[in-house]
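Here the complex is missing a single protein chain, while all its other protein chains stay put.
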Amino acid sequence: MRIATGGLIDREKPIRFTFDGKPVTGFAGDTVASALLANDILLMGRSFKYHRPRGPVTAGSDEPNALVTVGEGAEARPNTRATCQEIYDGLTVTSQNRWPSLRFDAMAVNDLLSPFLAAGFYYKTFMWPRAFWEKLYEPIIRRAAGLGALSGQPDPDRSEKAFAHCDLLVIGAGPAGLAAALTAAEAGADVILATEDTRPGGRLLSETVTLGDQTGREWADRMAARLAAMGNVRVMARTTVTGVYDSGTYGALERVAEHVMPGEAPPTCFWRLVARQAILATGALERPIAFPMNDRPGILSAAATRTYLNRYAVSPGARVAVFGNNDDAHRTATDLAAAGVTVAALIDTREDATSDGAWPFYPGAEVIETQGRLRLEGLTIRKPGGTLRIGADALAVAGGWNPALHLTCHMNGRPVWQEDIAAFVPTANAIPGLTPCGAALGTFSTAGCLEDGRRAAEAALDALGHSPKPIDLPDAEDTPYSPPATWAVTAPGRAWLDLQNDVTTKDVHLAARENFRSVEHMKRYTTQGMATDQGKGSNVTALAILADATGRTIPETGTTTFRPPYVPVPISSMGAGHAGKGFAPERFTTSHEASTARAAPMIEAGLWYRPSYFPVHGEKTWRESCDREVRMVRECVGVSDVSTLGKIDIQGPGAAEFLDLVYTGTFSTLKEGRIRYGLMLREDGHVMDDGTTARLGPQHYLMTTTTAAAGPVMAHLEFVAQGLRPDLDVKLTSVTDHWAQFAVAGPRARDLLNSLLEEEVTDDAVPFMSCWLATVSGVPVRLYRISFSGERGYEIAVPARYGAALWRLLVAQAESLGGGAYGIEALNVLRIEKGFITHAEIHGRTTAYDIGMQAMMSKTKDFIGKAAAARPGLTESTRERLVGLRPRDPANMPLPGGFLFTKGETPSRANAQGYVTSACWSPTLETHLALGFLASGPERMGETLRFTDHLRNRDFEVTVTDPVAFDQDGGRMRG
Amino acid sequence: MRYSGFKVFLEGLRGQSGWKPVWRDPEPKPVYDVVIIGGGGHGLSTAYYLAKNHGLTNVAVLEKGYLGGGNVGRNTTIVRANYFLPGNSEFYSHSMKLWEGLAADLNYNVMHSQRGLINLFHSDGQRDAFARRGNAMINQGDDAVLLDREGVRSYLPYLDFDNPRFPVYGGLLHPRGGTARHDAVAWGYARGADRRGVDLLQQCEVTGIDIEGGQVTGVQTTRGPIKAKKVAMIAAGRSGQVAAMAGMRLPIESHVLQAFVTEGLKPVIDHVISFGMGHFYISQSDKGGLVFGGDLDFYASYAQRGNLPMAEHVMEAGMALMPMIGQARVLRSWGGIMDMSPDGSPIIDRTATKGLYLNCGWCYGGFKAVPASGFATAHLIATDRPHETAARFRLDRFATGRGLMDEEGTGAQHNLH
Partner (left out) sequence: MRLTCPHCGERDLREFAYKGDALALSRPEANAELQAWHEYLHIRDNPAGPTRELWYHTPCGSWMVAERDTATHAVHRTMTPAEATK
């Protein structure tokens, strides 16, 4: 119910939203939970396992119960904490994990079966008959499990990611965080103050404390305003620091626009905050007490009760009982009474406690039972002298505090037990550069937090080399806090620990009985702490119960740990900007537009796009186009964009010696103006890449790599240059993007060039495997006479800015000669006909020997990979080695990925003799052709083999041939 | 105590009071026939098969922490037999057969769920590579189906088929691939070994390996010395440190692999799916969490935690492949330490020291390998001969270059597999 006055809500601004279709009105400043509570709606969810009715127990991100789906359509957000979601006009909120309705949930039958569904029951059954697990049991379990549902629609990917850097990151903006931020900011440090809340203040917004002559919230507002006005401070509200990573890197989720109707703004921004120092001022989380039937809607934490009361002007009930083991229970009763709410009872476990309030007070008492179904109706307490039933529609529970030390566990720091506050505190130096303070460190008074914040900031400033300036901190309460450890009430009945996963104290006892004594075993066996709140409220209590059940102390039993993220982070936040084309950069060649203008299908080649083929009128299939393009190259002339091949410019006095080391062959003897084919091995003796390298000058080479290997080869060469041969004076520059390069291939290639170049190309001037400088329309070009097609071939390179123009020119000239452009399908056929390899053959497991290039391995010099390639296993003739394959029936295509078997053998692993790597229809030879690897291949020329492709149902005979199927002596390309 | 639905029902009636400890906590004996260093999945399954297949029950498993606390308890639970190189093929095929009878064999429901695994491909080259893989799987006697784009769509209609950076060309479906409940595997093997008399010694860290005259004689532990004529080092993630106690240096580098799970969600992903153009694979657990992972963080680590670049990459790849998971929230991330070998494949072999055996180098393959690894290692320990399914997992293959199993084709750089 709403309290008539007070709170940080704006009563002038009513907000209308719906919950399960029903209209609800709250005020600006409300969360879904506070607005529903204001409307006396306590039932907000169902538990995971038993589908028990649940209401909120917290007012923050540690909420295990009040999970709802927010919004509609593609951006609907399941499992949203009603306790954090701010309301806005038009918001739709839907309850989840219930059928048909929240009030009547058929799956609640699980609760009746709960005696049979104890921790780990599923490991002990559903095993017979075997097929039933997958066919029956698992589908039922899967349907019953889960919480909310995804919309099933593609996320529009509107969130963003960003980096920010600072001297000091202050995590949390309660009294400790504000004091720390102020101290550091006044000293001149660049400060980021991040708070999960909508505004700075922390518990000051929820409590009735005073700081000096101001209320807590007045002081917080003034500090926030003061910080916001400073140029060296960035206050980030609605920003949860989610994870701690190495070297002062913090992940943070900013909810930029989840509190307004979806519109222009990104819903979230995932920040990578890089901080030289950080301060953990995340406060503490109040913990529950495990008493029988402690899960009913209306039972919530005392701290949350005060938050609802003081911040949202909402009471969870009209008659509220308070149960606790420390003074917070009394504080809660006081605040309730001050707000005009009836305090049904104050129950304090401490026998010596006193209270002067005008409410029934029961010291030395405990709650042993509760009543009600969809909301609390009453409770039974055990007090000195007997039991008593108390009518109440809400119960606030103050079990003490657990420091919110989660982030200190993210680098494997294990919290340590501090007996006087019966809680874990951060272990010292758990995170390099992160200083915990305030309640996160186990300091619970307001004055203590302020002072602690200042102290932590001074330590951080010291590390940063800044001198602190004196700042004034106000007087505040300094109440000592040393509660007894109260974990569970001994009484019959189920007492919940992990509310969402329905883990009770009985489950922990069962785990102990079955000897799951390690806290990790207990957690995994019972699922304690595995719910969406990651056990923020319950893990410590569960550990204490396990300690008790196994007769050990808490430190003996273990410790608690947490993994990132602190609060769940949407995949759309950490993965922002990468849906669709955003996943990877797109690289376009200079001919891209001209190719697409001709309706060439562009296909991905790494990050590049390359034309598959260039259809002409009347062609219905890619094969028709491809066959035409192949014939065009073989009979006339074709042009193809080969700019995607890697190009590395290598210069310096050491260039020649350097190339001799990285290639199997010798390049120091290569004459200027000449080109040589190079084979590059990895140091482990397998082929890394191949390509041609031209010597442009005495100390100047240009290497080409395959498209795929351009990056790795560059890194490899840099490694050799910087790491292995720093004595060689050689400079490497990737010039892949600088040059547009086009292959001109075919019997009329020279004619085409001579129609464009200002100089005349002759075979004397430009013999096979040479390079030449020439001019086209006044633009200097490089001409390389190389061939990947087996025809007379040239590659012409221009600075990339002329690429588009040159391409148009080349295609036009080619067409005028009866040729034209060809794509990578034809390129592939041309090279298979010639037995030229690509990464289909040099796939990382093949050696120079395997591809028949052992002769290219120099015997007279060292080169990368030479020693390892000589290992006995890499030189055995029985290895699978490169061969050509030709089907007995030319119409049969030996598909890549199919296997080779000796004729007549069963196609099994043990019988496999090899496999096919590349295949095509050869319009030149009018047969299908393939390349593949075959055990002892070169020794089996002419043998008939069985080709089998189980996947595509092919089974026919092929003949082993030389890899080079066309123009074996190479006369055509040499001209 | 035998588990059954009836027993669960009975215990439900009597308040779960009759369950017995799932394993004992015995005191270490001074002498065992076999000592296994490492109480993870592989160590426990080795102990189980030593007892079950070879009648060797005077066996101790020494675990420095708690049973199943290593990678068997921190993986993405995927079980598959889709390798293509000889050695891996027969081994993982054998493992799959063992998985298929595991719940009944262990009398423990390991929730093995053969929901089907689909490896997506995004280019002709990738199709060819997956075709080779699929054919190799069928050659081995396992199952594989090559799906075209529409075939993939019929299974996974929620992938981005409309505007992807890298279009789906098709996928290799492995119908028998799936998942299992990781912790249950460790516990099931532990319980099975314990029931057959194996001593499971937790909080028992090995501090030294005793060798006399080329023969292993026992180990030093934090719970005292233990004698044994046969000692098996089965401590993936810490293999190097354990082997160093025997004076060995290994071809292993340790790397961290992160994994992630989202909040529970109603069933939405019914298969195990892996992306071909980014590091991303995903399935949905029976509890409803989307369980997914990617590649190594790529730097050597023992920290069991990773950093943001790979975490972000994995989620970016998820957004690219199946943007409908955008509103799922990542609940928890963790890291496991991988024994990365130079060819990406494992080692199960004798060592130069008599009676000392080595099981390591599981890279990412560890979880699905648990049954066959224990089976083969137990065979090796009991008979001193390699089991036929693991005969190629030799330690000397790197020195000789013979029988390398480099499925990724990335060569002798440990972190690239």
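By written order: A and B. Residues from 1 in each chain.
Basically, a contact is a pair of C-beta atoms (placed from the backbone, for glycine too) under 8 Å apart; a residue touches a chain by one contact, two chains touch by 3 or more.
Quick caveat: nothing in here was measured; it's all calculated off a predicted structure.
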Displayed partners of the chain not shown (whole complex): A, B
Touch criterion as defined above, residue of B:307, B:333, B:359 or B:410 at the omitted chain: B:307
Contacting the left-out chain in the complete assembly, out of A:724, A:779 or A:935: A:724
Omitted-chain contact residue, chosen from A:862, A:889 or A:939: A:862
Absent-chain interface as seen on chain B, which is shown: 238, 240-241, 249-254, 298-303, 307-309, 342, 398-399, 412-415
Where the missing chain touches chain A, by residue: 163, 245-249, 272, 274, 411, 432, 683-684, 714-715, 718-719, 722-724, 726, 732, 862, 866-868, 870-871
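Here is the rule we use: only the chains that are shown with their structure count from here on.
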Gap in Å, rounded to a whole number, between the CA centres of chain B and chain A: 22
List of chain B residues in touch with chain A within their complex: 3-5, 7-9, 11-13, 15-16, 19-25, 65-67, 69, 73, 86, 89-90, 101, 103-104, 107-109, 111-115, 122-123, 125, 127-136, 138-141, 144-146, 158, 160, 163-167, 181, 183-184, 187-188, 202, 262-268, 277-278, 284, 286-288, 303-305, 307-308, 311-312, 314-320, 323-334, 342, 397, 399-404, 406, 408-412
Chain A residues touching chain B - in the complex, by the definition given at the top: 48, 75-79, 115-118, 121-128, 130, 133-134, 138, 141-143, 145-155, 157, 161, 243, 245-246, 249, 251, 270, 272, 410-412, 506, 510, 513-518, 520-521, 524-525, 527, 530-532, 534, 563-565, 568-572, 574-584, 586, 603-605, 682-686, 688, 839-840, 843-845, 868, 871-874, 876, 895-899, 907-909, 912, 915, 917-918, 948-952
